[in-house]
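All protein chains but one are shown in place.
== subunit A ==
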Amino acid sequence: MEIKQHIKAVALTAALATGATIASAQDKEPIRFGLCFDLSKSYTFISPQVAQAAQDLAMYTNDNGGIEGHPVEVIVRDHGNEPQRGVECYEQLKRDGVFIFNFLSTPVTNAVMPRAMKDENLLMQSFVGRGDAVDGEVFEWVFPVGPTYWQQAANDVAFIKEQLDGDLSNAKVGFIYLDYPFGQEPIEILKTLSEKEGFELELYPVPLPGSDQSGAWSKIRRDKPDYVISWLLAGGHVVASKEMRRNRFPIDRYLTSNWLNEVDIANIGAEEATGILRGTNVAGGQEVPIVKTMLETYYADGKGSGPESLVRDVYYNIGMAIYSAGFEAARMAIKENGWPLTPETMKTAYEALSGYDANGLMAPLSVTPEDHGGGGKTRIEQWDGEKWVPLTDWSAEYLDVVWEVIKESSEKFTVE
């Protein structure tokens, strides 16, 4: 049944995209997506995968007639995680006719955001930058499609509640995090939820880059929390897994944010990592239709936009998710309002995405003018030694609590 649906959907997408315009696709004006990424400094653990996904998706779209007949052009530049160079890249591409940007770096997105909002250009900022940017009423031109860290943490708590038979009043939840804004972000929401649900919250800050966690884990051994939610990155997970083994903390009580990929699992050891939990908004693996299509169409003949190893990485799927949503919005915008595609029509189309899941690639997105995040649904998956097994369905919990935090934060943003 499910497979049948997938096939139908693939066929439908292909039919919509192809239309009768294959021949003329290359003559028409292109739709340009600007990707100013950090490909050389701090974000290199994710940016190549996302860039490659965007390029592959653009190639596939163009080979199938483009978006409503218009080819897609993906422009990738490096900004080395330096705000100054990000601004430079933005200003340069803006003049080259790009109005849909992605910077994939918190410092650079922050630096560019005031400009993009003033110029009324679209900013795709999934997973980076201010969490409260999902508030579409304040951040009109920013589209952080995907769950905020607040929402992820809230969903994690809901999962723990479910595991503990719906009662958190006697529970103890640990939170281990990198002691800088990325890691500190969920604290507020966790505190609010701990008051609401009555669980005990223990905080374990870890200094950057997360290679020294011995103090935190010996404290965890003493505190014996039921679950530990983890906001660590890359190597931090590997160190955590060693410490868990040393302190006899079961790894199946270790729940990470979406930043845990195949490389990290390989570094921990596939066997050793069995049981590890991850909250995510995209389906990982290569069985997802669009990823499978890419592997069959391009990588089988060595025609992909980069090494195949990067495709076998969940961050590639994240990139696919971000850009499927972007391409879909562009398609809807042209369909509704015709060419030329403008920031306004694109924005309206983005805000009309409803129940879009890119063919089973990600949690269904329903973007609205108020909620630019698309609902913030995630699911919890568990590593079984070979692959990720979803434990829950896509869902977003404690929306009222999360939105209270979002609103409280976003209202302080605007100044005259």
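As a working rule, contacts are C-beta pairs under 8 Å (C-beta built on N, C-alpha and C of every residue); 3 or more make two chains touch, one makes a residue touch a chain; residues count from 1.
Following the convention adopted for this analysis, contacts and distances are computed from a predicted model.
For the chain of the complex excluded from view, the name given in UniProt is "Amino acid/amide ABC transporter membrane protein 2 (HAAT family)" [choices: "Amino acid/amide ABC transporter membrane protein 2 (HAAT family)", "MBL fold metallo-hydrolase", "Cytochrome oxidase subunit III" or "Phosphate-import permease protein PhnE"]. If you put the hidden chain back, the residue from A:Thr106, A:Asn121 or A:Ser230 that touches it is A:Thr106. The missing chain, though absent from the display, is touched by one residue of A:Leu39, A:Ala358 or A:Ala396; that residue is A:Leu39. For the chain left out of this panel, the touching residue among A:Glu68, A:Asp132, A:Asp313 or A:Asp371 is A:Asp132. The chain not shown here touches subunit A at positions 37, 39-40, 44, 48, 51-52, 55, 76-78, 80, 82-85, 87-89, 91-92, 95, 106-107, 110-111, 113-115, 129-132, 179-182, 184-185, 306-307, 409-410, 412-416.
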